[in-house]
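Every protein chain but one is kept in place in this view of the complex.
We call the chains A, B and C, going by the order they appear; numbering starts again at 1 in every chain.
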């Protein structure tokens, strides 16, 4: 879930940017090291970023009849590892801001933290945990993508609640309000994302 | 990809991207500095007017592009206005209305600044600007590849959906999901094939591991930037003047 | 089969979303059971016509008629149209989705809601029709281009259409593969399937088709039996086409008295066969 351009107060926008920049720098550094041994991965990640962007721009059929926007970073984290997803996720988020007006430049830092860092890490961790628990691949992939999406949306809700605490109830009330209202769209989206990721991984496994 | 088409069709397409970025930045800064509702509305209106009247972006395109973020804004603001009372009932927190209105207007002004930039500037020009700003080469490489490939994959996706429709693949939502899954899986496999083909094509042109291209030249860059600085300074002066 | 045209475009206009005109008042009648060639340069609108005939695109103005009645663009109407009118696209890699050959061929029949046994029978029959029954369980990405093309056709045949539309089927095939595909299409025509294929090769269209439909710049500028169309130099010129070589050669050779004027060979090979059948003694050697 993207926080729109300009919505965060200046201090928060700058703060999240300051948080995101070193994480991005580390991701870039790590990927550069990786590319030295696997130079062909540069093209691969560029094309993969395009695929993730495309999935996010498509109108996918959803159970509720509305359209959903999966992020595709859960899938990417499973395929390429969470650290590679920081630069790739950054590129996807920047393109979403510049080509679709989803999210924005001032909110890019906050969105990178929720969607290119927290989401992939949770997806990857959930997949590892599910696989270690002996769940089937299908279940593990679904759980990973679903939880990655949910974690993203919970993080975004927390970011919004921190920036805009409720006058009476403070952070907690505000967080519950944001999480509650966006659950209407984000829970079906997380389910769609999980389902699509399962379908993609199963299809890929057969090739 | 409405924004991409609008940017290439824009009258200001060949204006130096640095100039347009400076004006957008000035709009965003002014919106951050300004306090009053009227001033914020003025900044938003100025950005919209410049985009629609100056760059002649079609109002339809503008509206269609602005709708999704404005939807987010509406939901979020209504959400902030609704407040639970101690007894569990909900009421409108009218006391916080001015603060929420300021947030909404500020968002609208910054959004209008961004739209003014992206609706008039083809993305390759923005990437050239990022290169000038010393964004790491790896990110620029990924962006260049991503941009080109998005359109190739999108065409492939559209053709795939058309071919599946011809075989009744989208009759109901169960079939639609099955077809979408098959197509996404097939295209995920293509990601590897296409990357391999591009790698070979780059190697055939003496690729040395970096994707470098000729920077696009903007003949009136100085003039464009001077005008953008002047216009941006007016916005900033208005916003700062409010505090004096 | 009746005298009512199986499929018909009536003054169809099509504007694309970007505002460009795809079709400009195109009218076209497909008589049943015949070989139809849709001939035109790249960008003339051939694919757009095919997509209208299959209901993938809707006319901006004008009508598409099936069996004399306007096409119903509701869900059921479209399903019925697409079951009866199969469309094979140009690029196999854009229309094959499954991992195995038989899975892909079963896509259409499953979407028709048929039971598993019927689907299985249809897949088997379709793969036999295209000569790929030995590859049913092979992975698609191990097949050659020509084999993939045949799987695409099988995927549409498995829906048992009455009309088969083929978009540039010969593109990318070498001569033996083209000959093989022509034989396959002949078998379908013999079964009563109406075939419409698009091509930009007038020599091929003239050699193969019963009827030729000419397109240029989104307009349908001429339709008729292949010999009649091929002899209209002005209409061909308007479509950016020259006369078929076989026709030009035959006319020239007939003018020189070498071949009979009333025979009309459809291909250069046929002209050559005609020449080879001639006893050389019929002709006085030309003096050097």
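To be clear about the criterion, a residue touches a chain if its C-beta (ideal position, glycine included) is under 8 Å from a C-beta of that chain, and two chains touch if they have at least 3 such contacts.
Remember, it's a predicted structure, so these values are computed and weren't measured experimentally.
Asker: In the complete assembly, which of B:68, B:84 or B:124 touches the absent chain?
Answerer: Answering carefully, the residue with contact to the hidden chain is B:124.
Asker: Which of C:171, C:189, C:221 or C:238 sits in contact with the chain that's absent?
Answerer: Per the contact definition at the top, the residue touching the missing chain is C:171.
Asker: Applying the definition given at the start, please give the residues of chain B touching the unseen chain.
Answerer: Given the touch definition above, chain B has residues 8, 14, 122-124, 127, 144-145, 147-149, 151-152, 155, 194, 197-198, 200-208, 211-216 touching the missing chain.
Asker: May I ask you to list the residues on chain C that touch the chain which is not drawn?
Answerer: These residues of chain C touch the chain that is not shown: 41-43, 144-146, 171-177, 200-201, 240-242, 245, 248-249, 252-253, 255-260, 268-269, 271-272, 275-276, 278, 280, 282-286, 288.
Assume only the chains that are shown with their structure count from here on.
Asker: Suppose each chain is reduced to the average of its Cα coordinates; what separation in Å results between chain A and chain C?
Answerer: Inter-chain centre distance comes to 47 Å.
Asker: Averaged over CA atoms, how far is the centre of chain A from the centre of chain B? Could you give it in whole Å?
Answerer: Comparing mean C-alpha positions, chain B is 18 Å from chain A.
Asker: What parts of chain B, by residue number, touch at least two of the other chains?
Answerer: 182, 185-186, 189, in rising order.
Asker: Could you say which residues in chain C touch two or more other chains, in rising order?
Answerer: Each of 141 in chain C touches at least two other chains.
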